[in-house]
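For reference, the structure I am asking about is given below.
One protein chain is absent from this view; the other protein chains keep their places.
Chain nomenclature is as follows: A and B, assigned in order of appearance, with residue numbering initiated at 1 for each chain independently.
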Amino acid sequence: MATTTTGKRPLLSAGNLMNALLVFVPVAMLMEWVFHSPPMWIFVISCLGVIPLAGMMGHATEEIAERVGEGVGGLLNATFGNAAELIIAIVALRAGLFDLVKASITGSIIGNVLLVFGLSAMVGGFKFETQRFNRTAAGVGTTLLVLSAVGLVVPAVFHSIVGNSAPGAERNLSLEIAVVLMATYIASLFFTLRTHKHLYMGDAGAEEPEGAYVDHAPLGRSIGMLVLATIGVAVMAEFLVGAAEATAEMLGWSEIFVGVIVVAIIGNAAEHSTAIIMAAKNKMDAAINIAVGSSIQVALFVAPLLLFLSYFIAPRPMDLIFTPFEVLAVGVCVGIMALVASDGETNWMEGLQLLAVYIILGIAFYFLPHGGPEAAEAATAVGAAAGGH
Amino acid sequence: MATTTTGKRPLLSAGNLMNALLVFVPVAMLMEWVFHSPPMWIFVISCLGVIPLAGMMGHATEEIAERVGEGVGGLLNATFGNAAELIIAIVALRAGLFDLVKASITGSIIGNVLLVFGLSAMVGGFKFETQRFNRTAAGVGTTLLVLSAVGLVVPAVFHSIVGNSAPGAERNLSLEIAVVLMATYIASLFFTLRTHKHLYMGDAGAEEPEGAYVDHAPLGRSIGMLVLATIGVAVMAEFLVGAAEATAEMLGWSEIFVGVIVVAIIGNAAEHSTAIIMAAKNKMDAAINIAVGSSIQVALFVAPLLLFLSYFIAPRPMDLIFTPFEVLAVGVCVGIMALVASDGETNWMEGLQLLAVYIILGIAFYFLPHGGPEAAEAATAVGAAAGGH
Partner (left out) sequence: MATTTTGKRPLLSAGNLMNALLVFVPVAMLMEWVFHSPPMWIFVISCLGVIPLAGMMGHATEEIAERVGEGVGGLLNATFGNAAELIIAIVALRAGLFDLVKASITGSIIGNVLLVFGLSAMVGGFKFETQRFNRTAAGVGTTLLVLSAVGLVVPAVFHSIVGNSAPGAERNLSLEIAVVLMATYIASLFFTLRTHKHLYMGDAGAEEPEGAYVDHAPLGRSIGMLVLATIGVAVMAEFLVGAAEATAEMLGWSEIFVGVIVVAIIGNAAEHSTAIIMAAKNKMDAAINIAVGSSIQVALFVAPLLLFLSYFIAPRPMDLIFTPFEVLAVGVCVGIMALVASDGETNWMEGLQLLAVYIILGIAFYFLPHGGPEAAEAATAVGAAAGGH
């Protein structure tokens, strides 16, 4: 479901670039704590700082996963695969920025599928006329994506029907749907790691020769790296979330645009590079697993987990009511991915089409009026009232 | 399209359980006519009484169908396959309970696909890693499902556009769409029973040895059983519909929840058990034909027929305007079924996903405010008015 392939060598060279980005981590700390720089600069620099740290977390998780054996390792990857996004979301959750949290969930789902897999299929398609992958595994993935979309659409439609007349019912509905989503996620781990794991080995398992195992990093170092990177991401997330609102205002961007596009791209930068590298090596099974798997993990694991956490750490419980446009974006993304994946092959044109859909959605999120769904609703109500006279 | 396989031996054992449920038929009669019991108990007992009678009707229909030859027999199965649901709906129609009628149509469509086929694929998937079925036959079925969804979505969207300003146009629209749906259903019978019938033989025809034909019940007994069971269902339906409103009120359930979830499960209990038994024997063609075929029959035959009948037996003509949430449920159900069926194979995870979607929709129907769409509309309008100030 998550990045089960490490692809050692290419990651090292990409890793060098990643390591260079680490310089932004201390810079961000200086700007926040010492110089009290303008929020926009803190936002940009801490965004750049998150990228290498998220990569380090992913890398360390995979190294630990390889050492502790297949079953637990798969579980680790499945649970910590999107840890960077989770941390950013938790910080935003504590600050009560629910619109930002939900927007980053939406952005992660559509970003992984449309941007990451779209770029992968396009880059891979420039080198190979047609790229093939296991249709059964991809089919289970896209069905889970549809389930994710249902989980997000149902509360939103419910909200559009009942209006603001039943907040209690809406909270219960969100909570129970989150339980169903989480339970399905756990069942899907059982599917991918136990009953049907051969579907997910693909070309990845065969590649690595036995000898390659000797140059594994020591377990202690990996754990240390994971702890350090996690702390680093948490600090950067505090800066980033703290500066997000002021930055959005300064640039004339809505909170939703920041969450859907900016935060989502930052949090998934590591997956982006890995998936594209895999596609360029014609390992489309790995590329699709990373992209679709990451979307599924966010929708079925991160989103319900955040909802559960909101009962303990947020100012008030969060619900799963996404804005109509987020629902549309997820629905469109799931529909087109199901279509692209259904024949078990991709070409550059299909990749480009996914990207085109991402761009169209991005443009629309950019132009959406500021101030979240409440403002939009008010605007509609005013329009309706004006039209009624 | 409907249950063309009898699967003698397993049905006998399931039949024993079914026969035991027959005891609830006289109990319900006593409670209604002699003891005037509280509505909730009458509702529960007559629901339980419907299950074996519906099974008997299906069984008798199949036995008659086998005797009268393939063509007429197929037609019989296709017409009387959902007779129990039809009878319940007719009783509700005469009482003018249009919300309940439409909700039972919705519930039958989503119940057969998500619950029946979901359970079938899951139970079958626990025994067999991958189960295969004929993609062409399944493809025609899912396309008919999409057509069904279009037939239900179009009047609802029309209604949401024109509001209450054009009741006459809406009635005509519903009537003409019903004609198109019914005509398509008749054409589909021609397809399944005549031009492409080999697609639907599957593993079913091959199974039964010639010698098995000797133990058929006499035709007279089958017809007698069909008549008796039909009368029984009609009586139980009267009790059930009469007690539905009071029961829903007592339990705090909406009429729509009762129709979508409770009545639909009762009416399809026989199909449920047959489809699951077929899947457990790895006869996925039969399982998918029962589940999808039953949904199609309800959408393209039962729904238009009820609309036509409403002009003669209901207080006023019924329309095909389903509530937004029913439309969403049917749309979601059709979309995920198309995806699951498209690759011609299932596994337990896909079955579980269908069930998860059913549970999510069921939760939402449970929480929907009582009193049908009108109440919801009023609530929205109030909300909008409050927001406009």
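Just so it is clear, contacts are C-beta pairs under 8 Å (C-beta built on N, C-alpha and C of every residue); 3 or more make two chains touch, one makes a residue touch a chain.
Fair warning: this is a prediction, and the values are worked out from it, not measured in the lab.
Student: Looking at the full complex, which residue from A:42, A:56 or A:357 touches the chain that isn't shown here?
Tutor: Checking each option in A:42, A:56 or A:357, the one touching the absent chain turns out to be A:357.
Student: Which listed residue (A:96, A:317 or A:335) would be found touching the missing chain in the intact complex?
Tutor: Checking each option in A:96, A:317 or A:335, the one touching the absent chain turns out to be A:335.
Student: What does the interface between chain B and the hidden chain look like in terms of residue numbers?
Tutor: Residues 135-136, 139-140, 142-144, 146-147, 150-151, 153-155, 157-158, 160-166, 169-170, 172-173, 176-177, 180-181, 183-184, 187-188, 191, 195-196, 335, 338, 342, 377-378, 381-382, 384-385 of chain B touch the chain that is not shown.
Student: Take the complete complex as the reference. Which residues in chain A touch the chain that isn't displayed?
Tutor: Given the touch definition above, chain A has residues 129-130, 323-325, 328, 332, 335-336, 339-340, 342-343, 345, 347-350, 352-353, 356-357, 359-361, 363-364, 367-369, 376, 379-380, 382-388 touching the missing chain.
Here is the rule we go by: only the chains that are shown with their structure count from here on.
Student: Mind checking the rotation angle between the two copies, chain A and chain B? C-alpha superposition, nearest 5 degrees is fine.
Tutor: Answer in degrees: 120, to the nearest 5.
Student: Let me have the rounded angstrom distance from the C-alpha centre of chain A over to the C-alpha centre of chain B, please.
Tutor: 39
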